[in-house]
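The other protein chains are all here in position, but one chain of the complex has been omitted.
Here the chain labels run A, B and C in written order, and each chain numbers its own residues starting at 1.
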Amino acid sequence: MSIEVGGRTLETDEEGYLVNLSDWSEEVANEIAKAENVAMTENHWEVVNFLREYYNEYQIAPAVRVLTKAIGKKLGPEKGNSKYLYELFPYGPAKQACKIAGLPKPTGCV
Amino acid sequence: MKFGLLINEGPYNHQAADTAYKFARAALAKGHEIRRVFFYNDGVNNATRLTEPPQDDRHIVNRWSKLAEEGGIDLVVCVAAGLRRGLVEDNLAPGFRISGLGQLVEAGIEADRLVVFGD
Amino acid sequence: MLHIVNKSPYEKTSLASCLAHARKGGAVLLIEDAVYAATRGSVAEAALRRAMQDVAVYALGPDLEARGIKGKVMDGVTVVDFGGFVDLVAEHRTNQSWL
Partner (left out) sequence: MTDTRDEIDAEEGAGVVKKFMFVNRKAPYGTIYALESLEVVLISAAFDQDVSLAFLDDGVYQLVKGQDTKAIEVKNFSPTYRALEGYDVEKLYVERESLAARGLTEDDLLVPVQVVSAAEMAELMEAQDVVIGF
């Protein structure tokens, strides 16, 4: 599978995760989001950017529990809960936000 | 008593899988329960149905399948470790199932004893 | 606590490390290649002998037989079969494999 972004063809796996993490850009994120039926807003970008920063620092995508706690600390308690995250990313922050943020596919879950 | 077993090595390369199997059989013979056998690291290779050892040696994979069938033993292969090594549903031997690492932690919680077999 | 060791003492430091952490009243079970440590007259014998003052030492019979050293087991080491292995795990509240 692949996606087209700005005239370039980028390889994705069958679930839509980028194969080469270095292909990621904001433009690419928007394109993945479109495929997921997620309309990116400021609030979405806050989470996506947070995930990218977290990944750069720790080399893993955080567990949802850890993500909500850390988001609450950074962006305020009204955003640090899974209800808020699921409203932004209906199929879950692990499945959708990580994909849009260009992180590796979470392997812990089936 | 309820036992959980963790197997971290593949078949044939290391004795761990043999020792674990003999342990499981002995525990069952003594009336204990095997709550779960969890296959992790290269241990996931115990679950590939493509395995064909020479006929004059034990068939480690079939032996596990038979144990699962006879004793209703829950044989769980770690999905993450399996994906790393090309072990997926398509080449999974009978009696095994693929699931998350949480199944190992759960076995540690629910079993009275967890025994680790590895290298 | 039951400590399970499966490495030859000549290959890895697992047995030495295990013995340095086994506390009084505990047990050490030698399986797989670790059974070589129970050989009478070997370099490993002295360390095992010292450990025996505080812990009980067992060796897995089937592994001794497979390796041709069943007749060379030092005094004080109790030989068990797989059933005995199961019993040891059951008897001790916790166990640890020194891989």
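Here, a contact is a pair of C-beta atoms (placed from the backbone, for glycine too) under 8 Å apart; a residue touches a chain by one contact, two chains touch by 3 or more.
These numbers were taken from a predicted model, which means no experiment stands behind them.
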item	value
Interface partners of the hidden chain - shown chains only, full complex considered	A, B, C
Candidates C:S8, C:T39 or C:S97 - the one touching the absent chain	C:S97
Contacts of chain C with the absent chain, listed as residue ranges	1, 13-14, 17, 20-23, 26, 93-99
For chain A, the residues touching the chain missing from this view	57-67, 69-70, 92-95, 98, 106, 108-110
Residues in chain B touching the chain absent from view	6, 8, 40-41, 80-81, 99-106, 108-110, 114, 116, 118
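Everything below uses one rule, namely that only the chains that are shown with their structure count from here on.
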item	value
Chain pair with the greatest number of C-beta contact pairs	B-C
Rounded Å distance between chain B and chain C, as computed from the means of their C-alpha atoms	24
Separation of chain A from chain C, taking each centre as the mean of its C-alpha atoms, in whole Å	50
Centre-to-centre distance between chain B and chain A (centres being mean Cα positions), rounded to whole Å	35
For the chain B and chain C complex, residues of the former touching the latter	1, 3, 8, 15-16, 19, 22-23, 25-27, 29-30, 32, 112-113, 115-119
List of chain C residues in touch with chain B within their complex	4, 6, 31-33, 62, 81-83, 85-87, 89-90, 95-97, 99
